[in-house]
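Heads up, one of the protein chains got dropped from this complex, but the rest are sitting where they should.
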Amino acid sequence: MATPVGVIGLGLMGKPMALNLRKKGFEVVVHSRSRGPVDALVAAGATAVATPADVAAAARIIVTMLPDGPDVRAVIEGEHGIVSAMQPGTVIIDSSTIAPATARDLAARVAERGGAFLDAPVSGGEIGAIDGTLAFMVGGDAAALAQVRHVIAAMGNPEKIVHVGVSGAGQVCKACNQIVLGGTMAVVAEAIALARKSGVDPMKVRAALMGGFAQSRVLDVHGERMITANFVPGFKTKLFSKDLGIALDTLAEAGVPAPTSAVVQQLVQAQMAAGGADDDYSAIASVIFALARL
Amino acid sequence: MATPVGVIGLGLMGKPMALNLRKKGFEVVVHSRSRGPVDALVAAGATAVATPADVAAAARIIVTMLPDGPDVRAVIEGEHGIVSAMQPGTVIIDSSTIAPATARDLAARVAERGGAFLDAPVSGGEIGAIDGTLAFMVGGDAAALAQVRHVIAAMGNPEKIVHVGVSGAGQVCKACNQIVLGGTMAVVAEAIALARKSGVDPMKVRAALMGGFAQSRVLDVHGERMITANFVPGFKTKLFSKDLGIALDTLAEAGVPAPTSAVVQQLVQAQMAAGGADDDYSAIASVIFALARL
Amino acid sequence: MATPVGVIGLGLMGKPMALNLRKKGFEVVVHSRSRGPVDALVAAGATAVATPADVAAAARIIVTMLPDGPDVRAVIEGEHGIVSAMQPGTVIIDSSTIAPATARDLAARVAERGGAFLDAPVSGGEIGAIDGTLAFMVGGDAAALAQVRHVIAAMGNPEKIVHVGVSGAGQVCKACNQIVLGGTMAVVAEAIALARKSGVDPMKVRAALMGGFAQSRVLDVHGERMITANFVPGFKTKLFSKDLGIALDTLAEAGVPAPTSAVVQQLVQAQMAAGGADDDYSAIASVIFALARL
Partner (left out) sequence: MATPVGVIGLGLMGKPMALNLRKKGFEVVVHSRSRGPVDALVAAGATAVATPADVAAAARIIVTMLPDGPDVRAVIEGEHGIVSAMQPGTVIIDSSTIAPATARDLAARVAERGGAFLDAPVSGGEIGAIDGTLAFMVGGDAAALAQVRHVIAAMGNPEKIVHVGVSGAGQVCKACNQIVLGGTMAVVAEAIALARKSGVDPMKVRAALMGGFAQSRVLDVHGERMITANFVPGFKTKLFSKDLGIALDTLAEAGVPAPTSAVVQQLVQAQMAAGGADDDYSAIASVIFALARL
């Protein structure tokens, strides 16, 4: 009999991830602050408990999916937190996007208590969470990962579970991901604005560029969104802004000057200032379009 | 019997393009300033002539592949230039990367004389020119393009001949291509620097990112070059610097503020200032690495 | 008889500020973590106590001069902090550079206990602290400021005590100060690099610019430092880096995109990465000089 899997945090991402675990036959114990998703999981056969400590008492594999570092810290080492009730050998899979330093710190704390903490942020967004096609970038102990790989595989694409390195490496990898995404997005927007303001059909430009070295999934997917001004998320600007904030802080702490990413972050903040926090993150294009009076 | 095709400019790109025309059985008439490539073409069965006007007298389809706008202008309308000897119905295929405004201007000039001028810049680099896999982004008259499509197809990938729009549209598209390339390159470099300085294997980060939305050919091809510090060109920094200069001027004339691309251009200039003009253009990574003391 | 003045934090700035209070005849009660400065103050006639609470028990006017927000928070509301022992009517003058939000927060906390908290960051650096010529930018209650103006005047230039607005306004003003300083520094560096690399004497350029609209104290004072490569602090890069971090965070929270300052911050981080944390902050010029191979 498989041991139950705990899931803490049933937001836009955590809820479908937990549902996928149920669908694949796992016994699931959940905790979340919002009533609605908890009820949905219970309806799907999961057990709801009152605190992270209760989850830790019931499950030796625990997935956490929370908004930011302080939330993860509270769930791990706060009052009624996981470490207060954790069984030896417990593996925590933290899929939140948080600072690498916080991940390293929490991993040390959990290790002291005889458990393992894997930083395992994802890419693929809400759709990937629902479809179970998420990619996982994992940092931490290889043996612990081996032990929980089947659980991660149930929430994502088994081919796309990359063990990047020691604790924190998963979050470093996620920061790299957001840096590349943001910058690509920004220059795709600048190129589309140029095409449009020059009277050239941006769809044809996109098609031409897709055939050469300028090809990217951002040009393909988000380029089309920008051209058609379809900014229904997808992934919200405010979440991307938070992630990019972590990425820039991580760059600064690592001593990596990043002038391009710094400018990209300001464009994201302009989109936030313009009231677009809930638009898809490809909407940073609308900042460039506004500057160009398009 | 097919009419001969003229080729003016037998540099790194023009020479293999002309050779491919010969291989596909075209009669080729060439003119170039440097003796070596002319001899190579003559050895391959081409005819060499003394001036662009001589090319125009012999051929009704003329390919030009030159360093910059003033060179194209001189070849078209200078002393002993094409228009001085051009036959009615001549189609000029200009594969140089030049300012869209210059392309539009020359197209008007050639049209006055009863010919057609297509701006048809390429992507794919020297390797694409040798292998005959270049992509062409074409601006100008659709009928003229129809007339010379078989010639273009002999120099590149027939599937990748995109008619983007009216005169100048091909060059606008090329500017868009270089904008997207440059920015993607810059943020891939910033991400690799972050991984490396954080003690995370950048090859694993690259692998993880290739599976998600941050995927791009730049991450794949140039990312590997950056990680292995293999900056043998490929495409030289000094040529990319020239192209990016055209792109930034085009953005300014079109009234498109482009803060991200402006910063990228400064990184390219730093690579130039560091003596790296002849390195592959992915070497802008070495500017970020130097700033990060990697 | 004047009531004693408390001073908490006797670093590079706090120590000379406290000494100036002694020189002007104030009875001074000090607390600091480092033994050396405490001894120096005791030698100058001050009384040393063991905790911030002890300072609060002895003095109704308290100056705090600490590295960052968390330090101020600890001194105010931590264990043995000021509020644990504060007398009603106490006025705290916090001359540290911290986030405006933290200042507002602490002001509310102190007000609950019947005291007043003024955010009163300074400009003028170590030399200004020693000479007693600091400028103070004050946020908070006007009546509280009136009550302690003579104390502030003893540490700085009485003509340069500006009451900017309500709580937090002093720190907003300091953030503005660092934003303007940083950006001016960066472009002065770019201009000097241009002069030098063009073979033009930068001292003559500086002289010419000082006579027109490009005049600034940065061009005068820090421009000379840059030209002569005299980076003995002054004000250390690491402190400026911290201040600029606060400024960028404040811009982001306020919803003000600041692309210029974002780039300046990356130059400061490059100077940090290059091992120049203890150089004068005008040493960001050496980043530009390195990029230009000067």
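Think of it as A, B and C in the order they're written, each chain with its own count starting at 1.
The rule we apply is simple: a contact is a pair of C-beta atoms (placed from the backbone, for glycine too) under 8 Å apart; a residue touches a chain by one contact, two chains touch by 3 or more.
Being a predicted model, the structure only gives us computed values, none of them experimental.
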| item | value |
| --- | --- |
| Given C:I179, C:M226, C:L239 or C:A283, the one touching the chain that is not displayed | C:I179 |
| Candidates B:L12, B:M210, B:A262 or B:L294 - the one touching the absent chain | B:A262 |
| Contact residue for the chain not shown (choose from C:L12, C:A40, C:A214 or C:A277) | C:A214 |
| Absent chain, residues of chain C that touch it | 100, 123-125, 135, 137, 139, 157, 159-160, 162-166, 168-169, 172-173, 175-177, 179-184, 186-188, 190-195, 197-201, 204-205, 207-209, 211-219, 221-222, 247, 250-251, 254-261, 263-264, 266-267, 288, 291-293 |
| Interface with the unshown chain - residue positions in chain B | 245, 251-252, 255-259, 262-263, 265-267, 269-270, 272-273 |
| Hidden partner chain, residues of chain A it touches | 259, 263, 270, 273-275, 287, 290-293 |
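Going forward, only the chains that are shown with their structure count from here on.
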| item | value |
| --- | --- |
| Farthest-lying chain, centroid of Cα atoms versus that of chain B | C |
| Inter-centroid spacing, chain B versus chain A (mean Cα positions, whole Å) | 38 |
| Multi-chain contact sites of chain A, meaning residues that touch two or more partners | 251, 255-259, 263, 266-267 |
